[in-house]
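For this depiction, one protein chain was excluded, whereas all remaining protein chains were kept in their positions.
Our next item is subunit A:
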Amino acid sequence: MKRTIFSNQLLPWLLLAPQLAITFIFFLWPAGQAIRQSFLREDAFGINSSFVGLANFRALLDSPEYLNSLQVTAIFAVSVTVMSMGVALLLAIAVDRMLKSARVYTTLLVWPYAVAPAVAGILWWFIFNPTIGVMPYVLDMVGYDWNHISSKTDAMLLVVIASAWKQISYNFLFFVAGLQAIPASMREAAAIDGAGPVRRFFDITFPLLSPTTFFLLVVNIVYAMFDTFAVIDATTEGGPAQATNIMVYKVYFDGFVGQNIGSSAAQSVFLMAIVITLTIIQFRWVEKKVEY
């Protein structure tokens, strides 16, 4: 809160106008439309629509495809989060030991942040391409027949690897910042008391890092659930047999390809509820409350 302020009454509205206009036209209005459409069912030609109450939601919860999508999303989000945070934490701890070379390593590790998810998908799709890819060639030597076009597990692994790869650099930067914020005196005191590096990590570093870890946990889940659309679309397109059809991909697919607006809108409403919950959790627990 500012003590000194300007007293104009019209000017603030003029300053806010562009943002409010865009927010209203492209955010609030469409979100309202999604909620409205979720209670309607359109006929086959999209001319008439009738109010059907909660039928769209009930149909979703009864649909094995949607339940499958929920399950796939959960597996996908958890795998991406664990994989990218695990690798990033390991790298951050290693960099934390470095004195002179920390900067060079950081530069070499952060740039994948700038790679578009769609491009990350294409790159890994190429590496794992069953006929000409590098990885299937290597895997073949150890006796594993990789094929993400027919195998559900392989397809899931592919999208998880591509999505986690892109997110490593982000997690890495935040873990490094978190590690640097831990006072060296704590670890020194533990070292004097005879605690080895492993003991120090589990008793001091990791607990003190928990705010960062928790924050990244939420950010990564949000990333895996919503920002990985491009990875899926550029590689598996939800297949094979729905194995990688995460919720945000299904909203798009049912709405644009399947032309089932009512069902897609109901899915949008579910997703909005999830994002809102995650955002609130993020603001509450990370103790960066928005104070107005």
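Assume a contact is a pair of C-beta atoms (placed from the backbone, for glycine too) under 8 Å apart; a residue touches a chain by one contact, two chains touch by 3 or more; residues count from 1.
Please note the rule applied: contacts and distances are computed from a predicted model.
Novice: There's a gap in the complex where one chain should be. From "Tricarballylate dehydrogenase", "Anti-sigma factor antagonist", "sn-glycerol-3-phosphate transport system permease protein UgpE" or "Heme exporter protein D", what does UniProt name that chain?
Specialist: UniProt lists the chain left out of the view as "sn-glycerol-3-phosphate transport system permease protein UgpE".
Novice: Which one touches the absent chain: A:V82, A:I122, A:L139 or A:L157?
Specialist: A:I122
Novice: In terms of residues, what is the contact footprint of the unshown chain on subunit A?
Specialist: Residues touching the hidden chain, for subunit A, are 2-9, 11-13, 15-16, 18-20, 22-31, 33-34, 37, 87, 90-91, 93-95, 97-99, 101, 105-120, 122-127, 129, 131-134, 137, 165, 168-170, 173-174, 177, 184, 187-188, 191, 197, 200, 215, 219, 226-227, 229-230, 233-234, 248, 251-252, 255-256, 261, 264-265, 268, 271-272, 275-276, 279, 288, 290, 292.
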